[in-house]
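Chains shown are a subset, placed as in the full complex.
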Amino acid sequence: MVQKVTEVVGTSNEGFARAAQNAVETAAKTVRNLRWFRVTELEGRITNQKVSEYHATVKIYFDLDA
Amino acid sequence: MVQKVTEVVGTSNEGFARAAQNAVETAAKTVRNLRWFRVTELEGRITNQKVSEYHATVKIYFDLDA
Amino acid sequence: MVQKVTEVVGTSNEGFARAAQNAVETAAKTVRNLRWFRVTELEGRITNQKVSEYHATVKIYFDLDA
């Protein structure tokens, strides 16, 4: 059994968990058999002196088809 | 004054803060005088192509009884 | 174009995203042209065996006036 890793940056205006979820949901459109993720960076954009976006960079691990 | 450190992985389906809180609340059942924690890893499980669990690995610091 | 970096610890009793937001909003009182932030540490205080505060240490990047 072998897994492959893809790195994705998800964005949300609610928080870091939602940003990670958006990264996973985007990956899910093109990759099958997603299994787990690890956060590698948490960042955010500031607009008009307020946080306007939360960013979560995640490594997503998925099973390769047999 | 000396503190000891214990490392625990908490899980939640709401987000990372709740996962850290669950780690602390579980530690609190068996260890007294918990003082603070530091996150060392944020991860999550993916089921049916969606995030099903958020995991927070935390180092929890507690005072040793005098 | 040059940016400067300032490091701030924000606190919240709701979660890590709100703690980061509080750090940014405090920086916004004295620094103009804030652009983005990166989380460098997530921690928290424990009171009476429960999480009482979430802390987010963030590096905040802002444009220097021309």
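Here are some notes:
Chains: A, B and C, in written order; residue numbering restarts at 1 for each.
Simple rule for what comes next: contacts are C-beta pairs under 8 Å (C-beta built on N, C-alpha and C of every residue); 3 or more make two chains touch, one makes a residue touch a chain.
Please read these numbers as outputs of a predicted model, since none were measured by experiment.
Of 12 total copies in the complete assembly of this structure file, 3 are presented in place.
Everything that follows uses one rule, which is that only the chains that are shown with their structure count from here on.
If you sketch which chains touch which, every chain touches every other chain without exception.
Note: centroid distance chain A to chain C, computed from Cα atoms, is 21 Å.
Residue positions of chain C with contacts to 2 or more other chains are 15-16, 42. Here chain A touches chain C in the complex through residues 14-16, 41-46, 49-51, 54, going by the rule given at the top. For chain B in complex with chain C, the touching residues are 15-18, 20-21, 24-25, 28, 32, 34-39, 42, 60.
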